[in-house]
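All protein chains but one are shown in place.
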Amino acid sequence: MPIHTFETMGTVASIRTRTATRPASLNRLESVFRRYDETFSLYRPASELSRIARREHELMNSTAGVRAAYAEAVEWRNLTAGDFTPHRPDGIIDLSGIVKALSMNEAATLLDRMSPEGWLLDVGGDILSSPSFDEPWHIGIVDPADRTGLLCSVLLEAPWRAVATSGTAERGEHVWRTDATGDFTQVTVVAGDIVTADVLATAILSGGRARLDAATADYAIDVITVGRAGELLTTPRLRSVLAAS
Amino acid sequence: MTNTTQRPRTPNRKRSSTQTNRETLVATRERARNYRSRARSADLMGILCWVSVAVSIALYLAYSGASQFTDPGGMVTAVGIVTGLAGTDLILLMLVLAARIPWIDHTVGQDRAIALHRRLGKPALYLILAHAVLLTIGYSISDGTNVIAETISFFGLGSDMILGYVGLGLLVLVVITSVITVRRHFAYEAWHLIHLLSYVAVLVALPHQLSIGGVLADGTLQRVYWIALYVAAFGSILVFRFAVPLVRTFRHRLRVEHIETIAPGVFSIRLHGSDLRRLGAEGGQYAIWRFWSWRTWWHAHPISFSAMPTDRTIRLTVRELGRGTTRISRLRAGTFVSIEGPYGIFVDQARTAPYLSVIAAGIGVTPIRAMLEHAHLRPGEATILLRGTDQSEAYLWHEIGQIAQNTSASAFSMLGPRPRHVSTWMSAHALEHGITLESTFPHLHDSDLFICGPTAWADEVVADARDAGLPEHRIHIERFDS
Partner (left out) sequence: MRKRAIAASIVSSSVVVLVGWQIGTHTQAAESSATLAIPAPTPSSRASASPSATPAPLATPAPPATSTTAPAPSPNAPATTNTFTGSVASTRYGNVQVQITVSGGKISDVTALQLTNDDSRSAQISNRAAPILRQEVLAAQSANVDSVSGATYTSDGYLKSLQSALDQAGL
């Protein structure tokens, strides 16, 4: 299976396609992520978001893309009662929790054209697959206790297209916790779309058991969480799959 | 002639920019209208093709109703007659498609018409073969004889029937040689001569259709329709393949004036003639030329105009690809030249969007050169990318640069070989630096993309443009086989 990897957004993306892709298409694909990164990264002093953070630029006057991403992030904050938030504790707007998913969404439309037979996109541990594919993809989930090993693997089958994992392990406190208890060290969400999966994984990691129950009640998602002591929780469908695959 | 010099950017700059906007709006609307009307014509063409096949089936049904479908022999016979009618209809359609009818050329372009012509070849042959086989079987069932006896009795039906078999044999020969030629085992000229036999095949098949089959019996409307179909197909061939080119050739009296080598293996031919504006050539079109010297007359060359014809002169630019083109480079001044054309929709008229993106490789620059010269371009409307392996392929680039300057177009070049083991239209260097179609053509999504170059290269660009989400009708392509 052709695999293409490239660095973007401070991490690495890898793409699997059923058939070979043309390099020109891959350039175009990379440019999607580059564009999002150049606009939204707080690590880039010249990005639009950095300029907003430095008050050199007004959010109200920002480009349509920034406003749309911010609006979507705020909507998710409201839906998750603040467990997911686009604001850092110091008040700076930080859209990194949603930008990766948004850029993966945009890349998906390109990938559909590039490789209509099916594809699998992994950007720094968040996964999105083509809307249709012949055989389900096997997705491994990292064991937070031993990051070179797998906790388990799940089958990604339509209509479930996206897997996102949030954890406290790798990037430190990248998730802003709302309650100090910290029920979970890692949360994996399987959903129909990558934005839902990514945002809810972040929200559940931050909001703990209460957010987990609310999210599984409100959304067609599957979740597997790892707690402080390594204990696992999982939704019923996933339980049967996990035990069988 | 259309290259107005750049607008002065002095006091009334504002007025000129609003004027430009209005011009853009008008041009865009007109393009949209043209596009819709072409799309409607193309739809109509497709519908006509299908309906003509349906009519050939209806001809039979109108004659027999359901009566034949009751016993096995009758059924087989009925299907045999229908396949014969439908197959002949397809062949007549193929003739029409190959007739270079201006309406078809303006609507979908001659190359797409020929592509469809090729695709119909095998189905038509299979239908005609099925016609012969099924009728033989059908009649032998009904008569209670065997297939061989039935075939012999067919021959006994007279000369019309024998001619029918001759037509069948010719058809098989034509299709087989076509298939072989496509696989390049056969000289093009020889194939083309054999190909002309298909006209004969369809003509000699006509008598048995009219005299033996009941469907087209004397005094029926079916017969009138069928003969009209033949007349239309052969008439369009006679008019557009023979009469019109003859008239044009003798009206304009084209002769070679001068041949100039502009790069190793590349030469420009200047022709002179009279009243050339009446040709109505548009920039980007091509014509099929025949140079009447004793060594070159038998080979017709499709060559694009590399500049807009004036009333007295035409310029063509050719790269030597084989012995045929090499011989042209040695033509003497004064050689008589015949013309079929101009043809093609690789023209400014075919645009549908406010901006123009142009990409050409190698000798593919020639129609681009004429197209840009012909187009009315606003300042900044066009972006041009010229692609070559190295500087030696920069044919006519200085002329394109001149046009770009006159219209404030951006012109870029991309030199360098393609990367090895990777299929792309870009140079290895450009690919490494993350260049995309969008980064080259900032208005790509508001523009028509004109692509001209070698087939494999051009296909890469097309695939890339589709990837970028450019709709099919905005991709204009002229391929050069090399």
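Going in written order, the chains are labelled A and B, and every chain counts its residues from 1.
One rule holds for everything that comes next: contacts are C-beta pairs under 8 Å (C-beta built on N, C-alpha and C of every residue); 3 or more make two chains touch, one makes a residue touch a chain.
Being a predicted model, the structure only gives us computed values, none of them experimental.
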{"item": "Omitted-chain contact residue, chosen from A:16, A:57, A:87 or A:113", "value": "A:16"}
{"item": "Hidden partner chain, touching residue among B:26, B:147, B:196 or B:217", "value": "B:217"}
{"item": "Omitted-chain contact residue, chosen from B:26, B:51 or B:115", "value": "B:51"}
{"item": "Which of A:62, A:168 or A:196 contacts the chain that the document leaves out", "value": "A:168"}
{"item": "Missing-chain contacts mapped onto chain B", "value": "39-40, 42-44, 46-47, 49-51, 53-55, 57-71, 73-74, 77, 139, 142-144, 150, 153-154, 157, 161, 212-214, 217"}
{"item": "Absent-chain interface as seen on chain A, which is shown", "value": "1, 3, 5, 7, 10-12, 14, 16, 100, 120, 122, 124-127, 137-142, 144, 147-153, 163-171, 174, 186, 188, 212-213, 216-218, 220, 223-225, 230-237, 239, 242-245"}
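Rule of thumb we're sticking to: only the chains that are shown with their structure count from here on.
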{"item": "List of chain A residues in touch with chain B within their complex", "value": "22-25, 27-28, 30-31, 34, 109-110, 113-114"}
{"item": "In the complex, chain B residues that touch chain A", "value": "419, 422-426, 431, 434-439, 460, 463-464, 466-469"}
